[in-house]
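Only one protein chain is missing from this complex, and each of the others stays in its spot.
Entry: subunit A
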Amino acid sequence: MTDAPIDSSIRIQHIADFKPPALSRAWASIPNPNDIPLIATATSDKTVRVYSLKNFTLHSKLEKAHERSVRSVAWQPRIKGNESVMSIATGSFDATMGIWHRREQFGEHGDSRQDETGGDEVAEVEISGFGQSKPHKRMDNSDDDSDESSPEDWEYSIVLEGHDSEIKSVAYSPSGQYLASCSRDKSIWIWEEIGEEGEDEFETVAVLQEHDADVKCVTWRKDDGNGEVLASGSYDDTIRLWRGDDEGEWSSVAVLEGHEGTVWSLQWEPEVSRKAFMQSEGTDNENEYNKPAQRLLSSSADHSIRVWSKAPTPPPPNKPSYFSNAGIPSTMRPGPSMETWVCSATLPTVHTLPVYSISWSPISGRVCSTSSDGRIVVYEEQTKGRTSVGGEIERAWVVIGTIESAHGPYEINHITWCKRFDSGKRRPDEELIITTGDDGAVRAWSLEEVTQNEKTSASDVPSS
């Protein structure tokens, strides 16, 4: 493997598989961002499966719309006043994006109707301790058809066309105002929902074409007072940041170069880790202007995971001369809003094949990653303190847990942190890791803290 520092202080424990699984490759599973205990899985069988996080069983299905693989799925963040409708955007290899709605009443704690009345139809999965889930009753009598006539079905409301080839990734902005899609056609489209609520009218506000090759992933950063920022990763090995100006013109404000392979996945730093960073720097105050910009995490086909930070402006003098405006024609100068970003850290290299997916926990600040090599790796950023008086505080990323062959011999395409909702939950803020693989399986993993004297191999491979 590698000589990466591994401090196995946690054990990654398989607790359940979502049932029934897809029979072919599943691409990604996205938890609902509005505290509803659902997770949506995009699969190569042209559907999206929505599973319950309470009992790891199928809740509903989005189907019969796309002609090819659904590669990507995004939940719309909840918009005030429209809380009885869930909305999902799907991006497909058929080059279209779909918008779906489902009317459903949710209780205070996010219980869906199915969970409340499911007595006859749904056998609750029993969770004993950290045990395995038992087979779901629905598996035997395959009454999925009854769901299809339900008035609470997912309604395929509108198709958004424009891309020339496969859509690789779709993402709602945190405010719900914008929707971004990216494709093998090298472009990123930004859509804005206009008109009255429920009218489903979308307008293309930007088509961004500065990447030299396929755009693999897009992700939005929360508005920090200057608008929402979009990050994109590409087959051209670069990452770009995009921002809209006061006139609504969108442009690239930074190019992040360093990866030596396709950039597969991007994640913005969550608030929890930003706060920890500021505390360690002694700059903990509420003044937004003094806060460092959120960092960006990226994973690549070059097997590495990198952390990017915005360089303070003006750039330090040891930067190459092209960052200074002297001696180059004014038209070549970066615009006033151009930002300089640097790779400020590289996570320990554990993966031996392309790293397809990373996730940065908004609760613990930990990072997890997965790869074609079938591993799950969990990292933590630890503060080492100052090594010299008045020097910079040193921080280091440490591997705190790994597991091999998490989907048997299959590749794993996606990983995400996810709030725990099932009956085995032990703490209010407990998190699970959810992985999605080429075998069609979606697996849930819990983290067990390992005591000092049982620190052995932190692996417990589920038999499949």
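The working rule: a residue touches a chain if its C-beta (ideal position, glycine included) is under 8 Å from a C-beta of that chain, and two chains touch if they have at least 3 such contacts; residues count from 1.
One rule holds in what follows: contacts and distances are computed from a predicted model.
*Asks:* Given the options "N-alpha-acetyltransferase 20", "Cobalt transport protein", "Fe-S cluster assembly (FSCA)" or "Large ribosomal subunit protein mL43", say which is the protein name UniProt records for the missing chain.
*Replies:* Going by UniProt, the chain not displayed is called "Fe-S cluster assembly (FSCA)".
*Asks:* Pick out which of A:11, A:216, A:240 or A:303 touches the chain that's been left out of the picture.
*Replies:* Counting the whole complex, the residue in contact with the absent chain is A:216.
*Asks:* Given that one chain is not shown, which residue among A:44, A:76 or A:370 touches it?
*Replies:* Of the candidates A:44, A:76 or A:370, A:44 is in touch with the missing chain.
*Asks:* Check the options A:69, A:187, A:238 or A:435 and report the residue that touches the missing chain.
*Replies:* Hidden-chain contact among the options goes to A:69.
*Asks:* Could you tell me which of A:17, A:193, A:228 or A:373 touches the chain that is not displayed?
*Replies:* A:373
*Asks:* Using the touch rule from the top, list residues of subunit A that touch the missing partner.
*Replies:* 25, 44, 68-69, 71, 93, 165-166, 168, 184, 214, 216, 235, 262, 301, 352-354, 356, 372-374, 404-405, 408-411, 438-439, 461
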